[in-house]
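Report on the following structure.
Note that one protein chain is taken out, while the other chains of the complex remain in position.
Showing chain A:
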Amino acid sequence: QKVSVEVLDQLEHLALVDFRDSEGVERLQKAIQFADQLQEVNTDGVEPMDSVLEDRWCLYLREDDVTEGNCTKELLDNAREKVEEYFVAPPGNIPLPTLEERETFLQGS
């Protein structure tokens, strides 16, 4: 079954990337179809595997010692917009425009 426009819209919101064109949507459809093959495998009683190192190692906590840092200048060097020691972002708390209002291929689907 095809993915609904609502879900496609939701994905664009979550991922903050766009489908761009019908090829993009088709790509997703094919990816889902491909992934559906997993349903053929019997996984009763099988635990999900997070890491291949699960037997060998427990994620350890190290001592809370400062070992490096003080590289403010180097880090700011790579940012395009900054003021003093701040990264500058456009206003937050403004949601991405809705389907009807933003420039998206999904409009009118």
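Assume a contact is a pair of C-beta atoms (placed from the backbone, for glycine too) under 8 Å apart; a residue touches a chain by one contact, two chains touch by 3 or more; residues count from 1.
Rule of thumb we're sticking to: contacts and distances are computed from a predicted model.
S.K.: According to UniProt, what is the chain that's been left out of this complex called? Choose from "GATA amidotransferase", "Origin recognition complex subunit 4", "SAM-dependent MTase RsmB/NOP-type domain-containing protein" or "Integrator complex subunit 11".
M.R.: Hidden chain, UniProt protein name: "GATA amidotransferase".
S.K.: Sort through A:Ala35, A:Val66 or A:Val83 and give me the one touching the missing partner chain.
M.R.: Checking the options A:Ala35, A:Val66 or A:Val83, the one contacting the hidden chain is A:Ala35.
S.K.: Taking the full complex into account, find the residue in A:Val46, A:Val66 or A:Val83 that is in contact with the omitted chain.
M.R.: A:Val46
S.K.: Would you mind spotting which of A:Val17, A:Val66 or A:Val83 touches the chain that isn't drawn?
M.R.: That would be A:Val17, which touches the missing chain.
S.K.: For chain A, which positions touch the chain that isn't shown here?
M.R.: These residues of chain A touch the chain that is not shown: 3, 7, 10-12, 14-20, 23-24, 27-28, 30-32, 34-35, 37-41, 43, 46-53, 56-57, 59-60, 62, 71, 74-75, 77-81, 87, 89-92, 94-97, 102.
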